[in-house]
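One protein chain is absent from this view; the other protein chains keep their places.
Here is chain A:
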Amino acid sequence: MASRKEGTGSTATSSSSTTGAAGKGKGKGSSGDSAVKQVQIDGLVVLKIIKHYQEEGQGTEVVQGVLLGLVVEDRLEITNCFPFPQHTEDDADFDEVQYQMEMMRSLRHVNIDHLHVGWYQSTYYGSFVTRALLDSQFSYQHAIEESVVLIYDPIKTAQGSLSLKAYRLTPKLMEVCKEKDFSPEALKKANITFEHMFEEVPIVIKNSHLINVLMWELEKKSAVADKHELLSLASSNHLGKNLQLLMDRVDDMSQDIVKYNTYMRNTSKQQQQKHQYQQRRQQENMQRQSRGEPPLPEEDLSKLFKPLQPPARMDSLLIAGQINTYCQNIKEFTAQNLGKLFMAQALQEYNN
C-alpha cells in the first residue's frame, strides 16, 4: 500500500480529498501567525508508524509514539520516530519521561535528529477528538511551539488509501486552554466553535531520489493483483461501525444538552427569585420611607443567591468536533462507495 502511495509521486499530499482541502483552507486562513505551515514526513516515519500499529495495535486499542525532526523556516520536517511501549497494568511505575529521554539520547548517539517535534497516535474509525488528545497536544504545543500530532487511521489505510493527518491546536484554543476556563461565556468570548479547535496542516511525504528510483522499478515488476481492495464494494460493515459510533456521540451530545438545559432553567429560576426579592425589598423600603424609618441596608445578593456552576462546555465542543469528524468520514466513504457502485453498474450494463 505504502509503495503504491509512494509510486504516485514523492510529493503527494495526504489523501484527504474534501476534508483535507477544507481543513487546509481554514488552517491557512486562521493560522497566519502559526509557526508551521507544512509538514514534511519521511517515508521511513510513515512506514514505522504503520508497522507499529500492525504489530501492537488491535481493534480499539491505540498506539502512540514520539516524532523527531527539525523545523526549517515554516516547514516541519519529521525525519524519525519511535513508539511508546504499550501500557499494561503491572508496569504502573513505568517512567515515560525517563524512557523518552533515554531514547532520544541513544538516537542522538547514532546521529539521528533528536529534536522532539510532536507525537503520533493511531485511531479507531476516526474517533480521536477526545479530551486526552486535546490535553496532551496542548502540553506539547505549550512546551514546543511547533509540535504537531499525526493521526494515523489504520482502517482507512487497509481499505486502500493511506490516511495520515497532522493536526495542531488553533491559537485561539491554546489561549482558552491556557486560561483553563471552559465556561460558556469564555468560549463565546474566544469565539471558539468545533470547527476552530484543530487546524490541519498539509502533509508532504518525501523520499530520497534513490528510493524513488527503486519505487519506479518495483512498480513495473509488481503484479496488479493486490490492488483490488480499493474497488471492494462491501460497505455495510464499515458504514455500520461508523453509524454506531456516531450514534453514541449523538447520545452524549443529547445528554450534554440536557445538562445545559437544566442549568439554563435553574439560572432563570434563580434570576426570577432574585428579582422577586429585590422587588419585595424595594416595596418594604418604600413603606419604611413613608413611615419615616431608615431604609433597610442593601444586602449582598450574590451571598443570598449563589451563582450556579455552569457546566463546562469543552466536552460538548469536543463531542461536536468528533461528530463532525464522523460525518466527514461517512460522507467521504459514501461518496467513494457511490462512485464505485455506479461504476460497477456501468460495467455490468456494458457487459450485458
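Keep this in mind: a residue touches a chain if its C-beta (ideal position, glycine included) is under 8 Å from a C-beta of that chain, and two chains touch if they have at least 3 such contacts; residues count from 1.
Here, contacts and distances are computed from a predicted model.
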- Which protein name, taken from UniProt, belongs to the chain you can't see among "Eukaryotic translation initiation factor 3 subunit C", "Golgin A7 family, member Ba", "Protoheme IX farnesyltransferase, mitochondrial" or "Neuroguidin"? "Eukaryotic translation initiation factor 3 subunit C"
- Item | Among A:257, A:304 or A:343, residue touching the chain not depicted | A:257
- Touch assignment to the omitted chain, from A:208, A:222, A:244 or A:345, lands on A:244
- Extract the touching residues of chain A with respect to the undisplayed chain. 236, 239-240, 243-244, 246-247, 250-251, 253-254, 257-258, 260-261, 264-265, 268, 334, 338
